[in-house]
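Shown here: the complex without one of its protein chains, the others still in place.
Our next item is chain A:
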Amino acid sequence: MTVSNPLPPGEESLAQDMELEAEGALVAQDAQAPWFARLPLVSHLRRSVGLQRAMLVVGLALTAALLLTALLAPIIAPYSFSATSADGQDFGTQLPLGSPGHLLGTTVSGFDVLSRVIWGTRTAVAVMACAVVASLFIGVLLGLVSGYVGGWLDRILVMLADAVYAFPSLLLAIVMSIVISGGQSSAWGGILAAAISITVVFVPQYFRVIRAEVVRLKAEPFVEAAKVVGTGHGRIMGTHLLRNATRTLPLIFTLNSSEAILTLAALGFLGFGIEPTSAAEWGYDLNRAMSDATSGIWWTGLFPGLAIVLSVLGVTLVGESINDLNDPRLRTRRPARRRSGSVTAATAATSATAAASSPAAKEARA
């Protein structure tokens, strides 16, 4: 990706206005599109071009594959995640790649690697959903209130968020998983343990981002305009602040999803995860595959690892592309064809912003 021209000096003070302007451009542009084209990812896809589009498409394909696999796991997977035998016959341990009935071989404990990898998507998606949804709601709510109210409440909440940052997140997750599951290892117990521990770590991120946006927005004239007419606090927060502050959420949402997968894998790898009989979990499988690697049995470790890499990569690519596409200064556009386009008095000086239609031109003609 090329480094875009920084704003020329003298226009930095307009940078904030430009953000609002860009937001307005997107809203206005989307309002004319049919409803399905207004959906977050669809509208991003329509706006993207070149390398950014390729990144987004690859990310979406990987993520869709992850979700579909999770949904259809019972149909796709040849065996259950906890099966070591079928029809009363043991699979046998450490079968090589391509063994009959075991495409990816079996592990040292006699599990079918392919089935474990496929079922593992379910655990990953469940943790992702629980963790991200919980932290999203708590973080956004706290950030909104903290940024808007300000004062001592804000100071205390920021301090708490900083304190959470100070913990190594994995250590916190380990402590939480012990506290929550109490050493038990049922599927949902394990998933929730991981999810809640991840939530605790992620809430400050949402909190910080939303708070920063709200602090910036609440000084904007349109919020003051609402204050001047006597609009209530609830309406200001809901209608004016929240709707404008959520632009960066898809990015954190996706980045945190990938981080959730990694944290779950790390917990499993360290032995704080879910028992293999309760649910399939890639981190646990990696842990068990460690000793295999030295004896030349690479397939038990490679495939769970690959699953982790691909799911994280997919979700991260989606997040990164959304971030670039939301920022008019990072978004690439089709290069202008020479001598095309009508002569319009566009707001060309600030054309780094998304000038969907050029209002100045309308006025000039009027």
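We take it that a residue touches a chain if its C-beta (ideal position, glycine included) is under 8 Å from a C-beta of that chain, and two chains touch if they have at least 3 such contacts; residues count from 1.
Following the convention adopted for this analysis, contacts and distances are computed from a predicted model.
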When you check the chain that is not on display against UniProt, which of "Diguanylate cyclase", "Hydrogenase iron-sulfur subunit", "Dipeptide transport ATP-binding protein DppD (TC 3.A.1.5.2)" or "SRPBCC domain-containing protein" does it turn out to be? "Dipeptide transport ATP-binding protein DppD (TC 3.A.1.5.2)"
Among A:R211, A:H240 or A:R288, exactly one should touch the missing chain; which is it? A:H240
Candidate in contact with the missing chain, chosen from A:S82, A:S169, A:T231 or A:T248: A:T231
Considering the whole complex, which of A:E220, A:E275, A:D292 or A:E320 touches the chain not shown? A:E220
Where chain A meets the chain that is not shown, the residues are 2, 4-5, 8-13, 16-17, 20-21, 23-25, 27-29, 31, 47, 220-222, 224-232, 235, 239-240, 243-244, 333-349, 351-352, 354-364
